[in-house]
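Of the protein chains in this complex, all but one are displayed in their positions.
Moving on, here comes chain A:
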Amino acid sequence: MAPRSKKSELKDATGFRQTFDQNRFLILPDSLTNDQNIERKFVKLRHPQTSELAMFVFSEKDKKLAQMRSLPFDHRTIFKDNEVIPIDRIDFVTLIDPLFIFLPYFVKYSSMFSPLDQILTDEDFPELNNLLMKLSELSDLQQVANKKEVGDLILWQYNESKTLEWLSPKVEKVLQVLVSQQINVNPNAAISSTFKLSASSAQSSEEQYKRYACSIISEYLPFEIQKSLLIHLGLPEKVECNKRKADGNSLDVNKKVKHNSINYDEMPNKVEKIVAPKLTAKDKALKKAASGTKSISSFFKKN
């Protein structure tokens, strides 16, 4: 996924570079580099999709949060004036809405209205709590949650339909970019960006674009919201194998695909069937009849 996003990120990023002891090469957006005096911190937060710790850049004064995506980039060098600098890694820093970070926390507390400091608590990493509260000032929580004021208390509850409304325009925007950039979104084949097909066969359907855009946004969403978003956008659950067979004729060019793409996101979906013990209606009725009766073993001693 990373190479795909590279293209769009490079567009709005200017070449601000910095070398670390590890020889990292950072690409930052202008907005983060305009004012050199502002302090910026590298922080670790839970990634909303994987819920594992990931690196983010937080600038408190700027009120901006940015994520870092690193790409191993071994044995490369860049020129800086007359100097040759080796690099091992390229880091793309892009701005991100803190709401994405909050989503998993909100979903967890979705059953009731709760105060914000209760929702934004991380049981495993309590050191994140302060940071999360600070971040909550940067964004409009009402976009994903309902607000309720009870006396001095302000209570919040996650609202799925609001969230989906908030996400839909984002998918639409990504879709526009994909279409205007003519990015190959064919799920069955990778195509070199320099390889141009004739117009007719290169055209991908609207649905494929939408699905692709959705998958990009989904990289920042917990699994449950990913599913709801797909439904909200009117995209049926993907059945990959069948699709390939069904569309086989129109995709002649891509027939010799050597590797199947496995959608890892869908893996946890497969739940093993639990074989319930057989209980007939008679058994159930008998069980019901037995309720309210003392146990016979309370009268007779065990030998």
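Assorted remarks:
Assume contacts are C-beta pairs under 8 Å (C-beta built on N, C-alpha and C of every residue); 3 or more make two chains touch, one makes a residue touch a chain; residues count from 1.
We adopt the following convention: contacts and distances are computed from a predicted model.
When the listed names "Exocyst complex component 8", "DNA-directed RNA polymerase III subunit RPC4", "DNA replication complex GINS protein PSF3" or "DNA sliding clamp PCNA" are checked against UniProt, the chain not shown comes out as "DNA sliding clamp PCNA". On the side of chain A, touch with the chain left out of the figure occurs at residues 282-283, 285-287, 289-290, 292-303.
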